[in-house]
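Mind looking over this structure? Questions follow.
Apart from one protein chain that is not included, each protein chain of the complex appears where it belongs.
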Amino acid sequence: MNTKKNIGVLGLLGLVIMIQLLTHWTGTQYYLTQLTMSAYYSLVILGLCVLMGYAGQISLGHAGFFAIGGYLAAALTTHDLTPYSNTLIIQVLNRCGLLIQGQDIYGDVLLYFNPWVSCILAISAAALTALVTGIPVLKLKGHYLAMATLGFGTIIYRIVLASAFFGEADGISDVPPFTLVSGIPGLPVIEVSGDFSGRVQNYYIAWSMVIAGTLLLLNLIDSRVGRALRSIHGSEETADAMGINTARYKLKTFILSAIFAAAAGVFLTHFNGGIGPSEAGIMKSVRYVAIVAVGGMANIWGALTMGVLLNFLSLRGIFGTYDDAVFGLILILIMLFAPEGILSIRIRQRLRNAFSSSTSEIRGGESS
Amino acid sequence: MNPDLFFQYLFAGISYGIIYAIVGVGFNIIYNTTGIINFAQGEFVMLGGMIAFSLLQWMPLPLAIAAAVAVTMVVGALIEIVFIRWLDRPSVLRMIIITIGLSILIREVALHIWGESIRALPYFYGNEITTVSIAGVKVSPQVLWVVGICSVIVGTLNLFFYASPLGREMRACAANRTAATLCGINTNNMVTLSFMLSAGIGALAGCVMSPITYTSYDMGTGLAIKGFTVAILGGLGNSLAAVAAGLLLGIIEAFSISVVPLAFQDAIAITILLIILFVRPHGLFGSKEAASLKEF
Partner (left out) sequence: MALLEIHRLNKKFGGLHAVNNVSLTVKKGMIKAVIGPNGAGKTTLFNLIAGNLSPSSGSVVFRNHELQGLKPYQVARMGMSRTFQNIKLFSGMTALENVMAGRHVRSRAGFLAGMFNLPHTWREEAGIRQKSMDLMKLLEIEEFAHKESTSLAFGQQRAVEMARALNTEPELLLLDEPAAGLNMKETAELGRLITKIREMGITILLVEHDMSLVMDISDEITVLSFGHKIAEGKPAAIQQNPEVIKIYLGEN
């Protein structure tokens, strides 16, 4: 099992490098931009996959967590703090090196949050929101859970759309780069930004996050906790009778998936240099659910494959003005004809037959 | 608050509230026969208004509305026949995702037909500044149309379900589908009928409200959330209670304008929905024991 998992992750790493080299040789580096964005969206989808596929809880509000991450990162790194620079808290923060200084076009000094600080604050805020909303929301099931998460997503959307702090309908632009590494001798400055020259670098930043995320989640699913999550999906009542604190596990998974979404939001916002309200919209949430469903629900690799593929196609504008309609149609078709996801229909069956002599390591969890 | 303003808010609240009630009743009709919450319920309202608006080029208003209702009913029936009927005991999650997919699809089709602009049917009587006076308070006659027609819808539905043989068969289907089948009722047709009815009343409500609230391609989700709030508030499946809950929500929203910024108005319904879901998921008027027998 472990070797199989590691081979998968190594294969992914190889593929990522190969694609970069391929774009380099063929002079199609412009694909890297969309591949980077797809990678960040896939991070949201990976987290949601564990929540929906393994713990069995639907969320129609995950764009909300993405938006909390992205918008807070954007707002904290773009709003000038100089008007408050006399207050104690700002002075303390400044003293601790948590703020950075900039200049506006007239040469006046501006004061912002360090992106590292805003990143941590944004992700913590999303985790905290998930904790506070998750406690009551996850008590619900079925339609009620779907509506409650939809309601949560709508509220976040309304807040970003109506607050001047978040730029209302225009969103927030001119978000500065997020410097990950600088000042280390021998190493170039590594920063998350949409800067043309940093394209290759950013492609690798995004994909290392995806690879790390995939590995972490695969580990989780293979562990004692993963078994507990799958048993909750199988039968919540029975899991409870086996001593599994189902409420707590559902909540922790909800928070974990919110952290993935928020992290994706933070990084993609720095990469794009801004964020707009459509990122918080219901359609985005539905899109994430659709991709998890197409990937086969309880299937990390499927979710990742579909997450990259569909987001890439969508970002390349393949679907034109029918973008949302395509995702609606995908949802319906998948749920009508292949509720286990398209990757599971035939291929899985064949693989199973092919391996049936040595099936001992093929996981039943993927067959349901 | 002076009495004049008070009544302005009150009437606005009632006319919005009764629309929410109709959407809530639409949820109930389908829920009762199938156990499905149709997330595309709000789209029926949008379709009604939009189709009537387009048909207005060729025919007078009453005819356009009737035709719009008929077309939407056909859409409802098609949805059931094409997407729902042949599923063998689908899981709740699957049904949620399918109806959400449908709502997106309908909305996108509407976007391509009618565009992003906001449409409105003409006032049924007079225009936007016409008022009639009721006990000294001036109200738009359209408000009376909304209240009148929606009351007729609710009344007729009740008569239909409790006094007509067909309505009784539908209720039998709702109570126990297997038993109803055994009694010779074609439950499949009953389910189709429930989608048609639900689509029809949604479309009619969409037409009468269009002059005041306007019709836009993306109004469905907001209406669905409010209609669902109302349905839950009244106890899922209980249509008369949904009407009361709808009026309540409409009036709360109308009066909140003076306190809460307009942009956050949707948040009121959602907050109420969340509170109700956590505190009394069986509704304000429902009984807990009856609710626990329903499958979720």
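Per-chain residue numbering starts at 1, and chain names A and B are given in the order in which the chains are listed.
Convention: a contact is a pair of C-beta atoms (placed from the backbone, for glycine too) under 8 Å apart; a residue touches a chain by one contact, two chains touch by 3 or more.
The structure presented is a predicted model; accordingly, all values stated were derived computationally and were not measured.
Note that the undisplayed chain, when the full complex is considered, contacts A. Taking the complete complex into account, A:Asn219 is the one of A:Gln29, A:Asn219 or A:Ser278 that touches the chain left out. Across A:Ile159, A:Ile205 or A:Ile244, the residue that sits in touch with the chain not pictured is A:Ile244.
Interface residues of subunit A facing the missing partner chain: 216-217, 219-220, 222-228, 230-231, 233-235, 237-246, 252, 256, 298, 359-360, 363-365, 367-368.
In the analysis below, only the chains that are shown with their structure count from here on.
Here the spacing of subunit A and subunit B, counted between their Cα centres, is 35 Å.
Those residues of subunit B that touch subunit A in the complex are listed here as 37, 39, 83, 87, 91-94, 96-98, 100-105, 107-109, 112, 221-222, 225, 228, 232, 261, 263-264, 266-267, 270-271, 273-274, 277-278, 281, 296. Listing the residues of subunit A that touch subunit B in their complex gives 58, 60, 136-137, 139-144, 146-148, 150-152, 154-155, 158-159, 161-162, 282-283, 286, 289-290, 293, 321-322, 324-325, 327-332, 335-336, 339.
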